[in-house]
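Working notes, beginning with the structure itself.
Only a single protein chain was left out; the remaining protein chains are all shown in position.
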Amino acid sequence: MATTAMLGAAAVGSGLVPPIGCVSTRPDFAPVALAGFDELVFGGHELVDTSLLKRAEQLVHARVVPPGLPALVESDLRAADEEIRLSPMATAGDQRSAIGDVITDLEDFRRRLELDTVVVINVSSTEAPIPYGLPQHASLRALLRALDEGTAALPDSSMYAYAALSADCPYVDFTPSTGARLPALAELAAERRMPYAGHDGKTGETLVKSVLAPMFAQRALRPLSWSGTNLLGGGDGATLAEPGRADSKIQSKRRMLAEIFDHETHDAVHIHNVPDLGDWKTAWDHIMFEGFLGVRMTMQFTWQGCDSALAAPLVLDLARFVAAAHRAGRHGPLSDLAFFFKDPLGTREHGLDRQYERLVHWAHGLGGESA
Amino acid sequence: MATTAMLGAAAVGSGLVPPIGCVSTRPDFAPVALAGFDELVFGGHELVDTSLLKRAEQLVHARVVPPGLPALVESDLRAADEEIRLSPMATAGDQRSAIGDVITDLEDFRRRLELDTVVVINVSSTEAPIPYGLPQHASLRALLRALDEGTAALPDSSMYAYAALSADCPYVDFTPSTGARLPALAELAAERRMPYAGHDGKTGETLVKSVLAPMFAQRALRPLSWSGTNLLGGGDGATLAEPGRADSKIQSKRRMLAEIFDHETHDAVHIHNVPDLGDWKTAWDHIMFEGFLGVRMTMQFTWQGCDSALAAPLVLDLARFVAAAHRAGRHGPLSDLAFFFKDPLGTREHGLDRQYERLVHWAHGLGGESA
Amino acid sequence: MATTAMLGAAAVGSGLVPPIGCVSTRPDFAPVALAGFDELVFGGHELVDTSLLKRAEQLVHARVVPPGLPALVESDLRAADEEIRLSPMATAGDQRSAIGDVITDLEDFRRRLELDTVVVINVSSTEAPIPYGLPQHASLRALLRALDEGTAALPDSSMYAYAALSADCPYVDFTPSTGARLPALAELAAERRMPYAGHDGKTGETLVKSVLAPMFAQRALRPLSWSGTNLLGGGDGATLAEPGRADSKIQSKRRMLAEIFDHETHDAVHIHNVPDLGDWKTAWDHIMFEGFLGVRMTMQFTWQGCDSALAAPLVLDLARFVAAAHRAGRHGPLSDLAFFFKDPLGTREHGLDRQYERLVHWAHGLGGESA
Partner (left out) sequence: MATTAMLGAAAVGSGLVPPIGCVSTRPDFAPVALAGFDELVFGGHELVDTSLLKRAEQLVHARVVPPGLPALVESDLRAADEEIRLSPMATAGDQRSAIGDVITDLEDFRRRLELDTVVVINVSSTEAPIPYGLPQHASLRALLRALDEGTAALPDSSMYAYAALSADCPYVDFTPSTGARLPALAELAAERRMPYAGHDGKTGETLVKSVLAPMFAQRALRPLSWSGTNLLGGGDGATLAEPGRADSKIQSKRRMLAEIFDHETHDAVHIHNVPDLGDWKTAWDHIMFEGFLGVRMTMQFTWQGCDSALAAPLVLDLARFVAAAHRAGRHGPLSDLAFFFKDPLGTREHGLDRQYERLVHWAHGLGGESA
């Protein structure tokens, strides 16, 4: 999906395709000063060494990217390839030095390319969840001590978050991984006055739930059971098939119903890996609800979405909004970006429409002109 | 569905069942002074002469009403039966005298039962649409003249609306029929300072569309085609199978997408009569939408709802809200009730969540205490 | 489901309802001499002590049985209640004596009621699978020795099968449990010249697969993935939610595709317990298949069935067919009954139509007249 985002930014930026799926281009945001798509440049950290052009050709084959498009943005892809580094997490001796390496990479990137803002967005594979409330994560001081002692046990996502915040880069977590979601890192963000956002891009089943669940609630109808089945292939499908990994995802998907309904709902989310689906996810949700006089009725939906195509424009939106927030001096968790996330930081508002209104209102407050 | 509403009001009013599906009982409306369910009494006009108890037993058989319930509210059903009159539309010589008969019935009903407010709600069979802009409907004066000359050609729904407004009863149209939707009747409502509302209760496919369409729009995704198929039986299924009749319904269902999206959508709504479905409607919607880089994706949903069970509580909600509006001195088209209608009067806001917020805000303005 | 079968047999036998869902009443079987529904009498073993009348009323509430019907067949239900014994498996000291108790019950039942044939049909809760190929199950002699030593470790279903065959009763396994599927019991059946049949009644998702999979195969279309999700509540839902239990079911559901297709298919079957669904099962299958020039296409189906209503008539069919087979001197595994089972004994033919043709042909061979 990172590839789709970079390729798409180049294609939109050079006017080859319209920005369908990019929320930030809606007329509602016209007054907001956001970076142009042609002003965005990309870099990153990876574990594997496959050129973006090759990945783009695979996406053509998978019917995500139109034939012919990669060639038209080849120079942008090559430029981004130049800025992709092997992840220090995979090589460095200890967490401390790995973090240091990432900081160096980020500062170097910003300096060399003379960038206003570098937004770090985590779009790497979903991690298994870590135990909640470990002492070494409880405060910045405790974390620093643990890092010194080599016992910090930070997941990769949190190391990236640590590095980003330390290098004065806003941080966004598009995955359900831990990222900046530790008291120690909240403290760090506050100290550095950096904004951050997350968690887990809302691109399919949960997106639909975020409008259907309020509908049932507002109509005083009571879903007794809401059973979701997600078939997905691709990298994400394979990752989530590993024991433990899907749990993060399922947890972030399940918080919503409990917070929207007053009554108890049998709420189940299942994720199954179907390799041949590739990037095409199919979700089937079955909702049995109770109405007047106890009558039981059913709603079902099937969502057949291309994951990368749904996620990539949101990653670009987040880069644009978070950069603007940074410039406007916002810091701490950006709960006004809840619209983008399955498990939004700092808010219990899960209704999509309310989240959208809030996003618009917040964005207008960032100040206009520019772009 | 009228039977379900009357039976249900009695059952809720006497605490036999919880008010599932009644929007007006949500905590959001706690501060609003609304009539209690046990304070509602019913009457009406019908073409056929079947006792409510018999209809209620048919609804048990059709699995809409729980076995045993009709017997528990038998006295309420008998009381309502006493107040149901043969429709003067079916018997009276001319429109003028038919309207006069309805006015007499309404005034008599209010006086004998010592009622604060009588709200007239049209829940009769859908009529075929009438030509738009006839001269005799253009003003109250023109209508009066045409009535005198015997050329008014009002559909039944408009005669009921005329009678209701003349008798100082607020009028609600739960159907797609013409009702109060004529310049002459708007004038009459203004003159009598009566509120009115409509059109066409939003209980199934359109309800779902009213949250999904804003979702696509807010995500900058572009539905290229939205094809809806509705299978329904029962009285409504049979009526809509008659040539012309379904057109009113389809028109009121189709206005939404055009107003929500900037781009053109191939928007089709089909209604098919499947007698064995009885009161159970099944809608299947197929939405093909375009996302980032032109990728085409699909969402489908199936809605299996019991029409009466979905509509009846809304009819009770409308009675409560409109009575409160009347008491609070509101008059003219109540566009704040858009939440309830497929084709709401006086507003182009079709997003359900916005409509809900507006309803709550409006209801709070009606003033509290009481109930 | 046992309750539905007994109640239904009484209702059909006394002409109260038509035998919808009873395969054996199709014109194709008119020439076959089968016991009349009014000739069937019931008994059984249970773990719990709830009267059939009470269970029947629960089924009315669950919308499986029409209101009023239990009262009309009350005497038949009471008669069956008299013949239901507490399962010796739950009380007896060792397997040997439990088996002996069941034999005594069966012989006593046959004698007292003067029955031609007693068919034992296992419709009890699904057991967890047992290890395959244990030495004590390898031959009748080994099993007898192990029983003597108290180490037989037979699952309940196999104890019933043992008892049935020993008491000269044909045995049918409508569940995926082990039952007669052990070399030792095959030997016993051969010795006693008893017929037996199984496994796992085919009533929903697998039934549909047994016609769709041959369709794809005959059309030379290649399903790449076939993902099935089953939502079910009721007793079966609760049982299958226990770790291990669903495995028997999933295994018997999965054998089919491998045997129908030449190529490899990603074949997944998931079972989820949704208590509020009660006896109403919903299966959703998603099939992605490859066609000409490698084009990938999709078929999905949703099956919303009432489990008891689907299974009960088949249990009655099996009783009738197996009794006739016994009378005609058939013994050993009845692979011609594959039409009824997810995981049929003694055949790899999974196509439903072939199975039906085979059933008709076999039944005609049993000889006619009677009934």
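In this document, chain identifiers A, B and C correspond to the written order of the chains, with residue numbering beginning at 1 in each.
Note that contacts are C-beta pairs under 8 Å (C-beta built on N, C-alpha and C of every residue); 3 or more make two chains touch, one makes a residue touch a chain.
Computed from a predicted model, the values in this text were never measured in an experiment.
Student: Specify the residue from the set C:His137, C:Arg181 or C:Arg222 that touches the hidden chain.
Tutor: Residue touching the chain left out of view: C:Arg222.
Student: Using the touch definition from the top, which of C:Leu212, C:Ile250 or C:Ala363 touches the missing chain?
Tutor: If we include the chain that is not displayed, C:Leu212 is the one touching it.
Student: Among C:Gly36, C:Gly244, C:Gly291 or C:Gly365, which residue is in touch with the absent chain?
Tutor: From the options C:Gly36, C:Gly244, C:Gly291 or C:Gly365, the contact with the absent chain belongs to C:Gly291.
Student: What chain C residues would touch the chain not displayed?
Tutor: Touching the missing chain: residues 4, 8, 11, 17, 19-23, 25-26, 63-66, 69, 207-208, 210-212, 214-215, 218-222, 290-295, 297-306, 309-310, 312-313, 339, 351-354, 356.
Student: What residues on chain B make contact with the chain left out of this view?
Tutor: Within chain B, the residues touching the omitted chain are 224-225, 227, 229, 231, 266, 268, 270, 272, 274-277, 282, 284, 286, 288, 296, 298, 300, 302, 304.
Student: So which bits of chain A touch the chain we can't see?
Tutor: Chain A touches the missing chain through residues 60, 63, 67, 302.
Everything that follows uses one rule, which is that only the chains that are shown with their structure count from here on.
Student: List the interface residue numbers of chain A and of chain C, divide the shared ones by all numbers used, and answer same when the ratio is over half, different when under half.
Tutor: same
Student: Please compute the C-alpha centroid of chain A, do the same for chain C, then give the distance between them in whole Å.
Tutor: The computed centroid separation for chain A versus chain C comes out at 49 Å.
Student: Counting in whole Å, what is the centre-to-centre distance of chain A and chain B, each centre being its mean C-alpha position?
Tutor: 43
Student: Out of chain B, which residues touch more than one other chain, so two or more?
Tutor: 63, 302
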